[in-house]
Structures are given as structure tokens and as C-alpha cells.
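Here the complex is missing one protein chain, while the rest keep their positions.
Chain nomenclature is as follows: A, B, C, D and E, assigned in order of appearance, with residue numbering initiated at 1 for each chain independently.
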Amino acid sequence: MSKVVTMGEIMMRLAPPNNLRLGQSTSFDIVYGGDEANVAVSLSNFGIDAAYVTKLPNNPFGQEALNYIRKYGVNTQYIVRGGKRLGLSFYEIGVSMRPSRVFYDRSGSAIAEAEISDFDFDKIFKNAEWFHISGITPALSKKALALTEKALAMAKKHEVTVSIDLNYRRKLWSPERAREVMTGLMKYVDICIGNEEDAEKALGFKPANTDVYKGKLNLEGYKDIFIQMKERFGFKLVAST
Amino acid sequence: MSKVVTMGEIMMRLAPPNNLRLGQSTSFDIVYGGDEANVAVSLSNFGIDAAYVTKLPNNPFGQEALNYIRKYGVNTQYIVRGGKRLGLSFYEIGVSMRPSRVFYDRSGSAIAEAEISDFDFDKIFKNAEWFHISGITPALSKKALALTEKALAMAKKHEVTVSIDLNYRRKLWSPERAREVMTGLMKYVDICIGNEEDAEKALGFKPANTDVYKGKLNLEGYKDIFIQMKERFGFKLVAST
Amino acid sequence: MSKVVTMGEIMMRLAPPNNLRLGQSTSFDIVYGGDEANVAVSLSNFGIDAAYVTKLPNNPFGQEALNYIRKYGVNTQYIVRGGKRLGLSFYEIGVSMRPSRVFYDRSGSAIAEAEISDFDFDKIFKNAEWFHISGITPALSKKALALTEKALAMAKKHEVTVSIDLNYRRKLWSPERAREVMTGLMKYVDICIGNEEDAEKALGFKPANTDVYKGKLNLEGYKDIFIQMKERFGFKLVAST
Amino acid sequence: MSKVVTMGEIMMRLAPPNNLRLGQSTSFDIVYGGDEANVAVSLSNFGIDAAYVTKLPNNPFGQEALNYIRKYGVNTQYIVRGGKRLGLSFYEIGVSMRPSRVFYDRSGSAIAEAEISDFDFDKIFKNAEWFHISGITPALSKKALALTEKALAMAKKHEVTVSIDLNYRRKLWSPERAREVMTGLMKYVDICIGNEEDAEKALGFKPANTDVYKGKLNLEGYKDIFIQMKERFGFKLVAST
Amino acid sequence: MSKVVTMGEIMMRLAPPNNLRLGQSTSFDIVYGGDEANVAVSLSNFGIDAAYVTKLPNNPFGQEALNYIRKYGVNTQYIVRGGKRLGLSFYEIGVSMRPSRVFYDRSGSAIAEAEISDFDFDKIFKNAEWFHISGITPALSKKALALTEKALAMAKKHEVTVSIDLNYRRKLWSPERAREVMTGLMKYVDICIGNEEDAEKALGFKPANTDVYKGKLNLEGYKDIFIQMKERFGFKLVAST
Partner (left out) sequence: MSKVVTMGEIMMRLAPPNNLRLGQSTSFDIVYGGDEANVAVSLSNFGIDAAYVTKLPNNPFGQEALNYIRKYGVNTQYIVRGGKRLGLSFYEIGVSMRPSRVFYDRSGSAIAEAEISDFDFDKIFKNAEWFHISGITPALSKKALALTEKALAMAKKHEVTVSIDLNYRRKLWSPERAREVMTGLMKYVDICIGNEEDAEKALGFKPANTDVYKGKLNLEGYKDIFIQMKERFGFKLVAST
């Protein structure tokens, strides 16, 4: 019965220490995290009662992921245990000219393979005021898309305000598939968060007259996009990151 | 409204890595812990709803101590924030012939200086079934003794079962002072935990005929002590560690 | 054109440093290895020309696995690059009473999904004298079993001596499935390596009169098994580990 | 019988490695240091015979503090052993926008509780040429102020040149209290070191016409301060840091 | 029978971790490397068949140096084992204003004391197309100079293209000695690599009119140097670094 509910995937992120490259290092530092989990942690640190919903495997890594969010006071009572594995990411921190790199090894993760019946959304959204997701979860798998859609529908049923961070990830799906899926979900969304790339890749909006303003930041064009998005999907608010 | 409540001091324990000696090491590993906090963590790991009561300073070390117990699912809602410092201990791990050593730097800690009015024991013990403390807290300071006694009295008022781990610490007080204080607290106690040294130092019980059985483990004598303790203080149970 | 050829899976093994438990550690030490790769490394360290055959993904972890065996002078020219991922294992080192634990996260690895057409066995076994595999690879997947059988058949065609380490792994398959698969492969095998558990689980041999000798090491019974195995499958040699 | 004598508090400074935040790190790097001790170390590194005076507890941390300064060739024969604890500081290194933070845990330290009778200043200043202290020591406690004043008086008696680094620390005392104490000590001082903030907070000097030159560096105004300070207290030299 | 052959010294480089200074650190990170070895490693990483020629001691450090280059797929079959020691360098990484420092401890190393008869250059250069050395090896010792000259002569005999990186190192020899030695080697060289300092210190070329263009980058003058070098020594190519 938390005020804010977020749902998504939490992964074990492995990164070489001291800015070393993958392949140079003989050890990895371990960090647990995920976009929606981090939102819940931040809210909890600010004193807001936040719950995080996910599915975590019954192994030491699933337990550590749970402990990580519990440590910051996030309500973890709706987290379901089971499934085969925790998603992994390998992260190489960029240094000066060298860009950062990430390698995902997340297919078949517990949340990607979770069933709708794993979760009791009536209980989860009872007395909740806000539900936050990202565009990452529906990109994980067909099951994760179905779960996302069910969660959104149930949030609406309980008159919970819904926000989504579009967060287009090219390693997970093509712009075409993203657009197909994401436009279908927008009817549940009250507040849409994203940058211009997200707006284009995940929802198909392009600023007008981009050829004319080439090379300059086309602020008017972006404003135009956000107005279009608001009109098209009936968002209460569009926030650019 | 947890089923089990424990109360005590949680400290930051600093120990050299790799079994190095204090004075040889250029770094310390940081661990948070305390006897009663560890009991709450263990119960929570077994799935029992446990709350931990203490006072922690408003600094990064107090926050980390709080996060540590929260990480394991312990109910931390009764923890009070404030006071001057978190108690410290420096721990040198023994290796083969070299015994372990501990140096406490805990005087003036938040819980040692806490006021009775910092805590709402009616709320804490409402619906609680069990209250657990140790003989360490009353040894910390006069205020900590007063706080302990108040907590015990309030637990009794709410008909909560009370257990105490005698845990005599010679670095904190003399056997004489321990006996004076501890015997006064036993009227609130249902279950008394301790070994023979604790029974002697903290409560003044000695096995009969120790001269006769010198050099042998006097099991009968110990049994006799525990029977005496049960009779004298009306314990429901005496458990030897 | 190496004298000895081994084939199998090489994994990235992640283990907490300093004998910490999985879940206690904030870092992992990285080690690459696999039973058949380790055999190739040992032979190379003894100055024997050994080649290792596997499939490794085109990512930094596949490259590191390749570099690891190349470092010890193993011939890596037959290693194929491609596939989705490198298999992982998480290893917790046991300490005194606490046993070691391993968690595999290896499904979908490059070698488990490799095609027979990925490898040119005529080239690999030309002038080779010895081929060594283990019972782990055929347990990985149907494709890995087909690949193992093809490799064994090609080795026989080139009149290469074949050794197998039975190495039954209960986390990979049931004794029933192991027996079904492994007995089918024995016709290619000249030298069979394994202990009594492997003989029973992977090939279905039990020592006679085990009831009678209960509690004692039934050396005669084991000798009997090995003689039966030799007769049944025509092994030149049976080695117990 | 060293040429230069410095006196003050040496603390154990604990800081997370790799620029981590307090609360993120599971270990601390240990460094010993203190303003006046560092001056003695620097002088010794330049080949000047320097002694450091302080009181250190009879525990491994006091011993390590002693060893630290002895390592650099500083004369440690006047250091007194005893007292309850070594002062601690916890240091978080700032990174880009994030400022550095320090948390002191130094009350009740050996030098803060030292007695005048602990030290034989006639022996310490015999043949000495220079005595250096800072404005930190008199801020520690009443006893530390009395000790500082005694040391200054004894230095003067032995015709030793006295320098002081004002070093105003707002976590130790208010400007009002600092001014009251520090102006009383200036009669013993030959050379006064400090910046404008120190001059204002510790001695009460403000540059003239600060309103007029607001926002600009008022070099004339500062020069004016230093001339005033020199006149008021009879300093031979004022050095700005 | 590799396409490219490089020859030189590989050292164990010891450097304090975390940008610490030599003298501050209680540990060293170990890296193996050398200019010509690094060229072979880079070529091998680009898929070019490269061999590295050197002499390495029969101890764990010589073995590790060998393993290091073997790891990257460099052909190590011409490396000779023997001699007394592996050269060492101690490296302090510069930070902002503090320049980097290196301390060599390489005299008496296996390659510096190697005999010409240790190597079979007819075999090494058979079918090779390119031979690369640097100006470091001839500076190591008289034996290393003789070895370098023999290798160059044998490369020419086998009609192998020869490149040299002048790489003048003032800690190894004076400009006078460098010039005397290096000008004598240039007759074997087809491609000469170096910057202006190398051209001056190792070969004695100075840009014309340096007085006139003082303080400006005299590009014309440098171009002039390189043309002179080409004419004087008959280089096919001069590359500035």
C-alpha cells in the first residue's frame, strides 16, 4: 500500500574497477540497479513511501538484488521470487576519448519470463497514487510486454497516475518494433518522459523543418514535437530529459 | 507492530583486511553490527517479523547503520535519529596462537546518551510478542541503564515475553557493578540466556563444590546454578550458550 | 596440426575474493577455465603440442577466454568465433564446515549452440594423435551432443586415440539421460576416465555385492566394474580418478 | 634539543578509497596527520631538525601515530603517552561539483585532555630556536587552551621565536569565542600566518571599505588588515596563505 | 616464419596503484611490456602474423613475460630462455602538475647479455617481410649492440624491409654515443621513425634557421631535416611521431 509504485528489471551490473577495460581487469565490482528501481530508491531517500515490483530468482543474486532495494527503505512486499536467472550487464567506464560500453546478458531473466498471474495488481495498486514504468520492460520479451500492459491497465482501473520514461534502447529492439508497441501503450499514460531521440525512435515524432535548421539546436521544432505528443496521446505532461 | 522487538547499540566495526594486525594495515574493512541487531537480522532472515530499536546519529555512519539492518528486512520504524556519534570498535582477528583483540571507542554514543522520552514504548510494544535485550546496553551509561529498565517495564506492561542475553563485558563494568545492576533487572525477565561466566559475573552464581571437581567439567554444578537462577528470579527458562 | 586435441566449453568463473560468500562480496575475481581447456593448458605447460577446439562469442569475454588459453601456448587456430554468449559460473569457496557452491549460468552459450558445420574436423584431426573430451559437452544441449558425436566419429576416421573423462554433472542432466547418451558414445572411446560415481551415473555400472561390503571400500567390487566396462565397450584402458 | 618545535594534535584520518562517498564504501584508507605534525614532517624532509610535541594514547593507534612521524625523522622524544583515545576524522574527497566533507570525532582525545604537568617545557625549549603552533589546539578544550598558553609562555621565556597558523575551524568554536581566546594569545606570537577569513574570524579584523569593493578582490584592504595586525599585536611578520 | 619480426627487451614494469607515488604505496601493479613487444602485440591484434625475438630468464618473471606476449597471439618460437634476470622499471604516474617518473633497474638483463649465437637468424628471417627494432636495444650494452647489428645485417641478407624507431633514451646513453652508434646502423634501415628530438640526439640533425624561428614551430625546418635524413641514409620513408 505504498503511495508510489515502480515496476521493472533489476540487474547485476559487473564493471572493472579503476576505469580498466573489460579484458584488462581480473575482477569486477558488483552493483545492483535498474532504471525503475533507482527511481524507487531516490523517492525513498527523499522520504516518499515507494514500492518496487519485479520478479527475482531464488538464488544469492536475486536475494542480493532484493536486499539492495530494501536497504534504502523501498517497500519490497510485492516482489515475486522465482524464475531462472537475474539479468546481467557488463559495463566498461569510458575515459576521456574512449566511450563507455555496455554488454547485456539479460535474456531469459526472471522478470522477462514472468507471468501476469505472478502479481496481484489489485493489491499492489490499492491506495497507490502513482505508477512509474519505463520503455525498457516492454522491450524485454513478449511476456514482459503483456505484463506491462496488464499493469498499466490495472493502474488505470485503480485511477493511479501513470508516468513512463520512454528510454529507447537500440540493443533491445528496432525503432519500428518500439513504435508499434509503445504507441499502443500510450493510452494508459498520463505523464511522458523522454528526450528527442526517444520521441523519434519510440513514438515516431520528428521535429518539423529539421533540414532548414540543420546543425543548430531546433528548440522550436522540439517544442512542436512535445505539443504534438500531448495532443495525439492526451498526456497531461511531457517532460524532456 | 512487529512480533519481536530487540533493542541495543549498533556500532561501526573497523578491522584490518587479510588478518593483518592493527598497526600493520593501511586500511580498515567496515562492518556494522551489534548483538541485539544481529538477533533481529537473523530472525528476519528466517522470515520472522522483527523490529530493532536504537538511536543513531544524523551523519553518514548513523545512516549506514540504519541501512545495514533495513537491508535484511528488519523493521526500523522505531529507530530514533540524533545524538553525537556512532560507537566504534576496532577489531584485530586472531591467527593461530595470536588471540583476537578488540578496542572499543564507544563512549558518548547516541544510544548511550539517549533519553527515555526519545522512544514511544506503547507504540513499540503494541501487539509485540517478544522483547530481547542484552546485558551490554545497561552497562553503557546511566542513561542507557534507565532506558533499559523503562523498556523492560513497558514490555511487561504490554505482557510481552522478555529475554535477556547476560553477555558480561569486562571492558564495560566490574562484576560488582554488573551484579548490582543486573539482579535489579531480572524481575522483568522471562528467559535468561548466558554461560557460566555470565552467571557468575553478572548475577553472582557459582557452582557448588567447585573445589572437589576441580579440573573436570562440573556439569552437575552448572545444572544446579541454573536451577537456583530459575528459582531466585522466577525465570521461565534458562538457556546456556 | 597439433598432436593432442581437446574440445569443450570454457567459461568465465566469477568468485568472491577472500573466501567471502556470494551475497557478502562487492566484487568478483574473474578466472577463465573448463575441464578440457585445462587439460590442453597442462599438456602445453609440459611442452606437448596441444590444440583446443571450441566456439567463443565475438565480445570481450570470448576474446579473454581465447587469450587465456593462448597465454599458455595452446594452439587456438581451430577455435571458432560467434554465437550469443560465454557461459558463466558463480563459485563460492567453501571454508571449514561450509561446503563450496557453484551456480551455473551457461545455457545458450556459443559452444552449446554451435553447428557441426562450424568446424573442419578433417583439418583438425589431420596428423593428430589424441583427442580428449569430457561428459560435460554432450550434456549441454542437443546441438552440443551432435557436435560431440561428429567429433568422435571424425577422430576415429583419422585413427586418433580417443579419451573421455565421464565427469557426470547432476546439474546438467539426470542419470537416466546421461546413461542413454553416454553409452551411445562409448564405441568411439579408447580410454575411459572416471570414478565410481561417474561409472554408475553415466554408464550404469554398479559394484557387485555392495550390501555385503557396506561401509567398507569395496575395492574388489570397483575392480570388477572396470573390468566389465572394458569388456562391454572395448576400452583399451580404464582410469579411475 | 631540536631547532624547531611544533605542538598539536595528530589524528587518524579515515577516508573511503577511490573517491567513494562515506556510506558507499566498505573500507577506509588510514592516514595519520595533523597541521603541526605535517609542518614537522616537512621540515625534517628538508633536513631541518624538528621535534613534535603531543600526547598519544597507549593503544595501537597512538603507537601508529608516533611511528608515522618518527618515520620521517622527526624528533619524538617529547611525546607523552597516555589518555583515552586518538582523535578521528572521516574524510570524503570531493569530486568535480561535489565538495569534500569532513566529520570530526575527536572530543576526549589524549591531547585535548592533557595536563600541563605532562610536559617538561624547560627541556623541550632548551636550545630551540623556533616554536610553531596553530589555532586548532586552543580550540580543542579548556585544558588544551591552558596547555597552549603555557607552552607559548615557556617558549618566550626561552627566547624562542613563535609562529602561529591562525587556522580558524568553525566546527570547533564560534568566531566570538575564537576571537576572545586568540587575541589573548597574540602577545606571545612573533610571526602570524593566516588568510583573510582567519584574520576576521579569529582576530576580528575586517578590510576597510568592503562595501565599496564588493565582488572584487580588495588587495589594498587586505594589506591594510595585515598592517593593522602587525601594529596591534607587535608581530614581526604577517604571512597570508 | 612470421611475416613481421620485432626484437627488443621486455621488462616487468612495477607501478603504484591509484596514481600513488613511489614511496607512498605499499604495493605495485605488475605490467609486462617493451616498445618492440608492444608493436608485435598491436600487429597481432590487427590480425597480422608477428613474431617477437628476445632472451628471457628461466624464472617465473621470464615465463610471465613470455606468457604476456603469447596471450595476444604473437609468435614466440624464436624467444631464447636463459640469462640472469629480467629488466625492471619502476613507474610513477604523473598527476596534473606532477610529472611522471621512471626508474630503470635493467642492467645485466638476459637480452642485454645475450650472445649472437643464441639466435638462428636464418630461420627467423626466412620468409619474413618486415623487421622492426628500436634505438633502445643498441643502447643497452655492447653485446646488445652487436646483436642488433647482426640482426640488421641478417635481415638485409634475407631482403627483409627494416624499420627502426630511433627512440632516444637519455638515461641509457649520451647523445654523442647515441649518434656514433646509430649513424653506423642506418645503412641497414629502410624506414626511420622518430621525432625531432630523436633526429637531433640520435642522428645529429638540427633544423636550419632555428634562431630565426625561435619560439614558433618551425615546420619547414623539420621537413628539411627529414629530407636531409632521407638523402644521407637512403631511407625509403621517414615517419615523424
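Observations, loosely collected:
Definition applied: a contact is a pair of C-beta atoms (placed from the backbone, for glycine too) under 8 Å apart; a residue touches a chain by one contact, two chains touch by 3 or more.
Because the structure is a prediction, the values reported are computed rather than measured.
When the full complex is examined, the chain removed from view is found to touch D, E. Checked against the full complex, the candidates E:E64, E:E129 or E:D224 give a single residue touching the omitted chain, namely E:E64. Across E:S107, E:N127, E:S174 or E:T241, the single residue that touches the chain missing here is E:S107.
In the full complex, subunit E contacts the hidden chain through residues 14, 17, 21-23, 25-30, 59-61, 63-64, 67, 85, 88, 90, 92, 103, 105, 107-108. Take subunit D: the residues that touch the chain left off the picture are 67-68, 70-73, 76.
By definition in this document, only the chains that are shown with their structure count from here on.
Separation of subunit A from subunit D in touch steps, taking the shortest path, is 2. Touching two or more other chains at once are residues 26, 67 of subunit C.
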